[in-house]
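FYI, not all chains are in this one, though none of them got moved.
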Amino acid sequence: MKMHRSIVVVVSVLVLAATLNGQTKPRARDLGIPFDGTPGLRNAITDVAGVEVGHTTLVSGSGKLVAGKGPVRTGVTAIFPRGKESADQVFAAWFTLNGNGEMTGTTWVEESGFLEGPVMITNTHSVGVVRDAVIEWQMKKQGKTFQPWSLPVVAETWDGFLNDINGFHVKREHVFQALDAARAGAVAEGSVGGGTGMVVHQFKGGIGTSSRKLENRLGAYTVGVLVQANYGGRSQLTIAGVPVGREISDLMPERGKSDDGSIIVVVATDAPVLPHQLKRIAKRAALGIGKNGGIGTNGSGDIFIAFSTANPGAAGDSVVSLTMLPNDRINPLFAATVQATEEAIVNAMVAAQTMEGVNGSKVYGIPHDRLKAAMKKYNRLKE
Amino acid sequence: MKMHRSIVVVVSVLVLAATLNGQTKPRARDLGIPFDGTPGLRNAITDVAGVEVGHTTLVSGSGKLVAGKGPVRTGVTAIFPRGKESADQVFAAWFTLNGNGEMTGTTWVEESGFLEGPVMITNTHSVGVVRDAVIEWQMKKQGKTFQPWSLPVVAETWDGFLNDINGFHVKREHVFQALDAARAGAVAEGSVGGGTGMVVHQFKGGIGTSSRKLENRLGAYTVGVLVQANYGGRSQLTIAGVPVGREISDLMPERGKSDDGSIIVVVATDAPVLPHQLKRIAKRAALGIGKNGGIGTNGSGDIFIAFSTANPGAAGDSVVSLTMLPNDRINPLFAATVQATEEAIVNAMVAAQTMEGVNGSKVYGIPHDRLKAAMKKYNRLKE
């Protein structure tokens, strides 16, 4: 079998960024889809200063599934709030729309109000290896300053429709690669990193990102969102209010694929919000998913984490000084979170291309021309 | 001043039902707005067998606000899960999208898994009088079988833009009236009961209801929703995916009215779901609000309660037998909740008519013709 000889291809974020995100491929708003709000410079989570993203993408083999051999369609993504060189913690909080999923480390996030390291996203059955590998990486990186224990945040969605998920192909080396590859700047989208084998509204999905930049009078804060999108049925798919799922009801995944799945949402902001305010922000990610037609199905792990890069040094060992945004001024952050989540999901779909996986399964990329046609039919195309 | 002599008019649900809901006034889907899913017989929360609704509507006076005198634009609404003659408890759970509001009794709902009496909805500053009056009513109604204590569930939204809210016009007698008036059948919508003085997306709002009936293969369960809608800014208003708020940007409330507010959602079902499953259902109400453009603003009390009329006698004093819907079959209830919440809000808007209140404040009812025109413009009008 060909697959056995295939080499696992590790595609780093740098290469991907150059090819995929260097304006050579259109993103959702390039297609004329109307979104509310004003994005940041790159319309990416990395518009929040300090945020770095790294992917390891594992694609190899084709044809019949042989557990442990492949085909492999998976990976791991790392998001650092303050960059990979910083061990400074950020305020954080999390929320679950539907909890058929895993995000490790959240018990301590909830208790302490802090996220102490990167957020990792991978496939469901590789959470463990990623978690322990993060500890090992931190230990090496931080040396003697490494604190006695670590409770990494690792989330997942299920890629077993395309990927040999029970083959446990993500290894600690792949985790190190994603961590080391983390960079500011453009973020590769679609079938990359943890999102490699993912399916959203029964089109090819994966990683997507977006951002919003608030007006100066609202504080000029940035909200950035990164999603690993893997949820939803076709018929529910709505984009910018248009029933796209009904307009494109063909091109369904081949060889089965229920409408179950999951979505991980990471929300970053530089606004000075405290943990209890970040929980409020994380909760709004649900509304963005809802706008695209998600309802948080029973089989879905719709888990969100939000962090703020404001207040560096907040995790000091003596009484620290902080700043806090008043609750009365938080609405623009709520709106930005809803909008950027909605757009990040569509960005994931628009970037991802048709992929074949285990046992000849196949998931189609959403056809850009038909997506535009649907917008036009409902008078929503922005030209 | 005229107002001082005006008599507080108590309009019972029966009269309102006859005039407002007796098919003489169109509801949202009568206007051709396309909603997903199949409603029950009356497209109302009372499609769930046993549910009874009663309103007391207080409207009197006009002109200048004199605290304690009026003008009065308020009321109280009672929803009984198993009808007003039953003291049998129902499984229940609650969820908050944004907690700038009150729903008393939820601590015990959360702990026990039971809702022990009616759900009441009124204005923000009348929660107390309603709460204690419910106890008094229960005491009389149940006589010697009344348990030693009661923790009524009373929710609110703020009607101070139109109503003399600091005049405390809801009295215990009004509460008794709403409780006694509770009936199955048609439910009055718009400016009635607790919804009398409410404002939604800066149009006149109030009480709205809707339901969904699942196909037989999905269990033939009914989900009914009743909302007291009082939230949202105009520009965010989206109906069936159409940016209605931008299409009708005039007819804004006169004499101020921020986009703050609240929404209470009551979800009823006859599906045999347990408390932890009802919490999942309650959470989905948020997605229905989100579809209409709500984001759970800071000033909003977006609080939801869901109950199941299945499993009568569950609150027994010996080990009881129950039935439970498997989690794997809960998705249609999730979808139904999202859909019915979305439609109930629009029903509230469509039913409510222009109202003037304190100090000449005025809120416009959404004009039906322009709403239809907006649907048509975006190719969403269902004819």
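Lettered A and B in written order, each chain numbered from 1.
Note that in this section a residue touches a chain if its C-beta (ideal position, glycine included) is under 8 Å from a C-beta of that chain, and two chains touch if they have at least 3 such contacts.
All values derive from a computational prediction rather than experimental measurement.
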| item | value |
| --- | --- |
| Assembly copy number, counted for this structure file with 2 shown | 4 |
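As a convention for this text, only the chains that are shown with their structure count from here on.
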| item | value |
| --- | --- |
| Interchain centroid distance [CA atoms averaged], chain A/chain B, Å | 36 |
| List of chain B residues in touch with chain A within their complex | 97-98, 236, 238, 240-243, 280, 283-284, 286-291, 294-299, 327-328, 330-331, 334-335, 338, 377-380 |
